[in-house]
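Left out: one protein chain. Kept in place: all the others.
Which chain is which? They are A and B, in the order written, and residues in each are numbered from 1.
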Amino acid sequence: MSRQRRRKLIEVPSTPHMGQPGAGPLLDVDGVRTSFDTARGRVKAVDGVTFRLERGKTLGIVGESGSGKSVLSRTIMGLLPSTATREGTVRFEGRDISDLSAEGYRDLYGTEMSMVFQDPMTSLNPVLRIGRQITESLRYHLDMDKREANETALALLDAVKIPEPAKRIRSYPHELSGGMRQRVVIAVALACGPKLLFADEPTTALDVTVQAQILDLLAEQQRERFMAMILITHDLGVVAGRADEIAVMYAGRIVEKAPTNVLFSDTRMPYTEALMKAIPKVSQPSHTRLDAIGGRPPDLINPPAGCAFSPRCPYAQERCRAEPPPLSESTRVAGHYFACFYPLGHDRPADTSPVTPEPTSGGAR
Amino acid sequence: MSWRYVGRRLVQLVVVLLIVTFFSFMLINLLPGDPVDNLCTGVCDQEQEAQIREELNLDEGVVQRYFDWLGGILTGDFGRYYDSGVQVSQVLESALPVSLQLVIYTQIVALVIAIPMGVLTAYRAGTVFDRSSNATAFGFLALPNYVLAFYLISIFALGLAWFPPGGYVYLSDNPIEHFKSMFLPVMALAAGQVAVYMRLLRSDMIQTLQEDYITMAKAKGMPPRRVLFRHALRPSSLTLLTVAGLNVGTLIGGAVIIEVLFELPGMGTQIFLTINNNEYVALQSYIAIIGVAYVLINFSIDFTYSLVDPRIRHG
Partner (left out) sequence: MAGSGTAHLRPAGSALLRVEGLVVEFSAARRRTVHAVSNISFDILEGETLGLVGESGCGKSTTGKAVIQVPRPTAGSVSLDGVELTSLRGSRLRQIRPQLQMIFQDPISSLNPRRKVADIVAEPLRIWRTADADQEAAKVEEVLVAVGVDPDAARDRRPHEFSGGQCQRISIARAVITDPRLIICDEPVSALDVSVQAQILNLLQDMKTRYGLTLVFIAHDLAVVKNVSDRVAVMYLGKICEVGPPDTLFAEPAHPYTEALISAIPHPDPTVPIDSGIRLTGELPSPLDPPSGCRFRTRCPRAQARCSTEEPTARGVGDDHFVACHFPLLEPEE
């Protein structure tokens, strides 16, 4: 995309930048594996992940620590440390970006994809004024002059609802509250009008009332900009009302993926169910006994043979411990994938045994 | 930075100086030798000796002499040399600038080399470049500066004759000769400091590069050079700043061997001479000056902290 066109998008941030019709999915991730060599051995952090994301849509990725959800996002964005090894292909707007050089990725950052990090206390540079942290990418990527960049930064601070932007633009991060800092981080991420935003646990470090504000803000900005979002979280509550589709990860793999309503109403993978049951809910009466998941999170260096969840799964059988179940589509609901040999509700009608895997998220191939 | 803070630091300065000067005065009196011996060179009788002692106030108690000296300092009188009667302040006027030049040039050279090296070795930590730089740095660190000075003199002054082997030229007299005369001593002093600074910056920088805001700067698409120097350098430089600042204090009058070797008439040379000649008053005054410099430098380091890192504010 030319500089001029990019700039135009910035000046009218509410203009949706639709892709060319029929151009295929925005993001196409195919068989991605990422591993790290450590002193104890090779950690398979992401172990074969495939999915697609359409323009303007939100994919929620849910998992516990060690599920590989954050490593996956960093793999896609090319932000891995040099100790990492990666396989598989990532296509962005049809273009293979899996083997880009550092410089190639730099051209994507900001204008094509950007990221909101977990902890706003550590993700802003403590020694630079927040204005500088926003204008920096505007000037670098969009070639704005100082005045233009400042005006855009003010507009961005206003868009993320920071009161008195003209005053705040001169502030240092430590002068702002956690919620305000996360708004600044979002402003930085949105500055150059990305088509895809990774939000990696964007509210985990925040209080519940601030969390709600930030999630509202992300949803609003996403709608206005027709931006796709990958919302990574450990909290099913965060994605339940806000994602179009949810992928549940366990031990580096997607174990279930479905449109949000379907995932909650027709859960197939026992891990997803266990995760839902283990969360205390305000809707339950006090002292409700929680259905805890027994056992421990998997060891990623020596993962269990077969299904990684099988040692903790109440329904596991011989086959589960012998071979890993593929991620396959439900015959009941199109677009619902799960990796389980003995899925929940298999006795319900219109279901068959798993078919050959062909994970798509509804995009025409 | 409030005036209260400045006031508090000034009080601290006075207290520190009183303690430093008092104890150094006591210690100097424990030095072997007696200034009267130097003046008489063995030919005085007891009466003459007593007379000299009285003239120089050496007949008074050590505490009384300390307060006499302190009273003089407060009125701007640094005392006189026993031997020549020359005003200490006159010598100071010529020696202090030489030492300051030596120190400042050394720090500039050391930092100009160490900062990019520290940043790059941190960025390329674990690579051949990093390891060979570190090995070289340790080599210079292990080499005492006077040994390095001998090598420098024999190669660049005596062998190649690019630089004078010693002596001092005033900057105002002949800038080119001035820098040529300072080049070798500065190099001898800077080599070890480069190693220290580079290592300090490298380890702080490696830590900073793990920070989320660095990943964020990369995710903004900033090129490595900008990430390193704009985003990572300042938050990593506090330790470096502290040590470099303290080194300024140490080197004023602390580079005795180098000053003597290169025949630079600085504070180090003067201190060397005053110790040799039991010039208590002059030595005491030099120590006080260095003490003031030390405390002032510390004070300004604290001040620069808040410039480097806005989170540090003095209240």
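Operating definition for what follows: contacts are C-beta pairs under 8 Å (C-beta built on N, C-alpha and C of every residue); 3 or more make two chains touch, one makes a residue touch a chain.
Nothing here was measured: the structure is a model prediction, and the numbers come from that model.
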Per the touch definition above, residue among A:T38, A:T83 or A:Q284 touching the missing chain: A:Q284
Residue of A:T38, A:T83, A:N261 or A:Q317 in touch with the missing chain, whole complex considered: A:N261
Subunit A residues touching the omitted chain (full complex): 64-65, 177-180, 207-213, 215-216, 234-238, 240-242, 260-261, 264, 274-276, 278-294, 296-297, 312
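Keep this in mind: only the chains that are shown with their structure count from here on.
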List of subunit B residues in touch with subunit A within their complex: 211-213, 215-224, 226, 230-231, 234-235, 308-311
List of subunit A residues in touch with subunit B within their complex: 77, 79, 102-103, 105-111, 114-115, 117-119, 122-128, 136-137, 140-141, 172, 174, 185, 188
